[in-house]
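Report on the following structure.
One protein chain is absent from this view; the other protein chains keep their places.
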Amino acid sequence: MAGIRGLFIPGPTNVPERVRRAMDVPMEDQRAPDLPDFTLPLFQDLKRIFQTQEGQVFLFPSSGTGGWEAAITNTLSPGDKVLAARFGQFSHLWIDLCQRHGLEVEIVDAEWGEGVPVEIYAEKLKADRDHKIKAVLACQNETATGVTSDIAGVRRALDEAKHPALLFVDGVSSIASIDFKMDEWGVDIAVAGSQKGFMLPPGLAILCVSPKALAMAKDAKLHRCYFDFADMIRTNKDGFFPYTPPLNLIRGLRASVDMLLEEGLEKVFARHHRLGEGVRRAVAAWNMKLCAKEKRWHSDTVSAIQLPDGFDSNALIRHAYRRYGLSLGMGLAKLNGKVFRIGHLGDLNELMVLSALGTTELVLRDQGVSIKAGSGVGAAIEHFHQTGTALAVAAE
Amino acid sequence: MAGIRGLFIPGPTNVPERVRRAMDVPMEDQRAPDLPDFTLPLFQDLKRIFQTQEGQVFLFPSSGTGGWEAAITNTLSPGDKVLAARFGQFSHLWIDLCQRHGLEVEIVDAEWGEGVPVEIYAEKLKADRDHKIKAVLACQNETATGVTSDIAGVRRALDEAKHPALLFVDGVSSIASIDFKMDEWGVDIAVAGSQKGFMLPPGLAILCVSPKALAMAKDAKLHRCYFDFADMIRTNKDGFFPYTPPLNLIRGLRASVDMLLEEGLEKVFARHHRLGEGVRRAVAAWNMKLCAKEKRWHSDTVSAIQLPDGFDSNALIRHAYRRYGLSLGMGLAKLNGKVFRIGHLGDLNELMVLSALGTTELVLRDQGVSIKAGSGVGAAIEHFHQTGTALAVAAE
Amino acid sequence: MAGIRGLFIPGPTNVPERVRRAMDVPMEDQRAPDLPDFTLPLFQDLKRIFQTQEGQVFLFPSSGTGGWEAAITNTLSPGDKVLAARFGQFSHLWIDLCQRHGLEVEIVDAEWGEGVPVEIYAEKLKADRDHKIKAVLACQNETATGVTSDIAGVRRALDEAKHPALLFVDGVSSIASIDFKMDEWGVDIAVAGSQKGFMLPPGLAILCVSPKALAMAKDAKLHRCYFDFADMIRTNKDGFFPYTPPLNLIRGLRASVDMLLEEGLEKVFARHHRLGEGVRRAVAAWNMKLCAKEKRWHSDTVSAIQLPDGFDSNALIRHAYRRYGLSLGMGLAKLNGKVFRIGHLGDLNELMVLSALGTTELVLRDQGVSIKAGSGVGAAIEHFHQTGTALAVAAE
Partner (left out) sequence: MAGIRGLFIPGPTNVPERVRRAMDVPMEDQRAPDLPDFTLPLFQDLKRIFQTQEGQVFLFPSSGTGGWEAAITNTLSPGDKVLAARFGQFSHLWIDLCQRHGLEVEIVDAEWGEGVPVEIYAEKLKADRDHKIKAVLACQNETATGVTSDIAGVRRALDEAKHPALLFVDGVSSIASIDFKMDEWGVDIAVAGSQKGFMLPPGLAILCVSPKALAMAKDAKLHRCYFDFADMIRTNKDGFFPYTPPLNLIRGLRASVDMLLEEGLEKVFARHHRLGEGVRRAVAAWNMKLCAKEKRWHSDTVSAIQLPDGFDSNALIRHAYRRYGLSLGMGLAKLNGKVFRIGHLGDLNELMVLSALGTTELVLRDQGVSIKAGSGVGAAIEHFHQTGTALAVAAE
């Protein structure tokens, strides 16, 4: 197939040329004497991405799932109770992982399309006078439904209940794209992955852990070795790793962190909001609906879009991929066949969003969905045009 | 600036990943014993791109301008007369080059926006009873105006006049994108460049030369050494080169020729036509005009689009580049400031064209040009949708 | 520092250009409809590397340590007994991992420089009439000491004792470089890593698991989720993965498996033996000693070389790295400061080995070690010359 393909799934995201080049290097010795000159400042700069002073960053060679596992096995013991909301495939999977590790999960189900029900959390925490709940789990951005939750709200719920439970946040598809404030929100463990806002290939779970969570390790009885914070702490402090690290990915991480800090986190978040809103304007112009039930749940990194009845989103996605080289995200679990997702995160700009929207319109037309060609793209263009004036003045 | 940039100038074109990888190799010895196993089949396959049995292909490390120089210095002598039409910046420059090499050029001026005036050529050739005209020059695709000329028609004019002059064609922005038939059209020298339909970086002039033109060399008195066919013929026959060749570019050429032949030339040309027509539909929807004055001149590789009076195309192009990372082609020479050009050739697909059109609409809106956002993109989508059904059936 | 650096640690190894190019690709959708066309044949071909018909291959995004963890957590329960020999840093670490996961390890200590004491294993297994030992661990190649063990011998010990314990082999620094026969040797789980004989960057643990070991999963009580075989089995069978796989590494794996199979495993092993022997000839010419105490323990992938008393191998390694860009392997744990290691595995040839030996001689001279410059290189050259005749005839 001729031409550049379009990757608009909610991760892995497009890897910038600069990051690709940073990774395309000959292999190197993970025990080289000058490696700490590279790794130690990187660990420091990663803290800036998490907006933390006190947290410690860990890099595990794994997917985000491994990050979830690291979070619980280093802090909890079999039978410990955790509070978690379930409102999409990824919040579901983290709960499943907890259960398989022998934790007791108090599950709060919400509709798919809503986010963490902060009010219910608040009630549960207040009711838990004995502090049986050891950790509260919250998925900041549910990738399956395109829903962003209110993490600051979860913190307020904990604080108001004066509850000592740890706060664990799945930020895999939000951190580095949507505002995330480790210290301000009192997050104890944040789990991110290389392949979303960090604009890298998959292969690294990136965690940030509070001193409070680190202190739990000594009493945490869940078995762990590969994901043990202790081995990392012991070797990372000198700039090394307990086992062979994927150094080319970490070289790439240096480049992506540089890019994020050079652009500035505020601008990165603003860019994601502006581009995400462009997609939402297009969806509205098509007279379609997002999964996200209310504006307050709208995710700036991914939109899950409901197809009209009678259309199969899997067929649409296959057609987009095979005919036009456009990768859209599938509907997962109970959304399968009913929604398609447009990932709008990472190394993204107006040109790319317009290519995704234009090609999606073409695909919708080909599939017989009733939309007016150009309507969604036009709405996004108008949004970009109208919100771009301030940017324009600054840029030229 | 975040995200993938859009390169929509009429060359250099986007280099496919496959070609990039083929070029990103360690340097090698240009006298390696196994180099001929690589070069000799490549020369053969290049002939297929020119649609020739009898022609010989030459690869000069130079731009297309060097290819023009090679064409004339190997065949002509100071004072020789050539017939050439001038209707754009590139047809102008080839004429200038001829003059600087001491040739007498009979110039036929046409309006910028028209192509080779075949009828006038026919008259001139018929009138040239003494056959003073040694060569006829024709630019198949005038990149400055987006105009494609009728090369078969020029051949007919020569044949009808029973004129023995050589036929030289500038196919830099057409060959490998628009149909070109070396043998069928009796072309004596065709000049192409690496950075257009061949989807490579600049750096190679690719010529195809008929036996008749090769035979001219012995009497051609123009000085030449770097561009001498004779040195190439002597060394190429064994698979080598007279001086250090840019082997990594030639490795990339192998990949691009493979891509062209795998897709099939007919399909490559059809794809360019379909995508080019999508751009033209957008221009029409914007109520704008192409430079190309008539449908028969429409180029499938580049569209030169006239901005309404009162707008500066240079400002538009700067804005597109700086704000959105979109490269559009400038208006050249007397078209400067008045037109912008969209290159739609090489490694291109619907997704890319829609990104260019969408972003161009955004740029037009930002510049205050009166268009309806989405109108051009929508027209292109409709064109792609309606012409895509047959393709769809074949592809799935 | 000018020039190509020399990477001669026992992993990560040099990544071939072909593999680098295979990995340097834009990101792609891990749920793309055509992904199984890529992954399913790869899983099949990986079985050829393990020389197995019945085994199933797993790819975990992790280091080799993660592979060890996967092996035990999918098959064993807390308190289960395993038999393991300890004779170097890596055999030590696997034992440590088992203990941290709550297993009872019957440790057989051997001298560092020896391999698995097959005779003692045989005795222990015969003595274990109740079959308390659920698994036997064996490190095929102890990377810290450059010692290769006799895995077929361990199998014989099991068979002679008619013992049903599983046989787990750490083949991280042997598989794809030194002969390894999964089926013939009755190995139940083999753990390999991407960054050694597979010539990839770190980031993938590559396991091969026998049906017998897979059957253990249902009763295995160790907690697992990230490393659960079951999730992989469920998704791999359709060509997908349970969580985001590092697809660019897996694209590289396709290239490295192709290279291994094109060269032929027998030739790969013979090449490693020939090159490793060249290194050993050099060491002998320097009048130095290997850690490996006897010829039968000699590793074809890494040589650990003892420095004469009074010299600090860490200083030597730092000097080699800083002055000449040569990476040698450190002495680990109790060998620290006393030995340096030359890795001679992966994408390696005579030219590279001679560069390592020549530069090592230069480093030894600079450090004041008494050797004759050229002696080791000369011995290796003679070995390569004398053993090369047969190869020569075949190759030309």
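Letters A, B and C mark the chains in the order given here, with residues in each chain numbered from 1 onward.
Everything below uses one rule, namely that contacts are C-beta pairs under 8 Å (C-beta built on N, C-alpha and C of every residue); 3 or more make two chains touch, one makes a residue touch a chain.
These numbers were taken from a predicted model, which means no experiment stands behind them.
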Residue, one of B:G88, B:P246 or B:G358, that touches the chain absent here: B:P246
Sole residue of B:P33, B:G310 or B:G368 that reaches the chain not shown, by the stated touch rule: B:P33
Among B:R100, B:R129, B:K162 or B:K218, the residue in touch with the chain that has been omitted: B:R100
Omitted-chain contact residue, chosen from B:H92, B:R224 or B:H344: B:R224
Contact footprint on subunit C, counting only the chain that is left out: 1-6, 14, 16, 259, 263, 271, 319, 322-326, 347-352, 354-355, 357-359, 361-362, 365-366, 372-382, 384-385, 388, 391-392, 395-396
Positions on subunit B contacted by the hidden chain, ascending: 5, 7, 9, 11-15, 20, 23-24, 26-34, 61-66, 69, 78, 96-97, 100-102, 193, 195, 201-203, 222-228, 242-249, 317-318, 321-322, 327, 329-330
Touch residues of subunit A, complete complex, unshown partner: 17, 21, 24-26
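Basically, only the chains that are shown with their structure count from here on.
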Between subunit B and subunit C, centroid-to-centroid distance (C-alpha), Å: 53
CA centroid of subunit A to CA centroid of subunit C, Å: 35
Multi-chain contact residues (two or more partners), subunit C: 24, 26
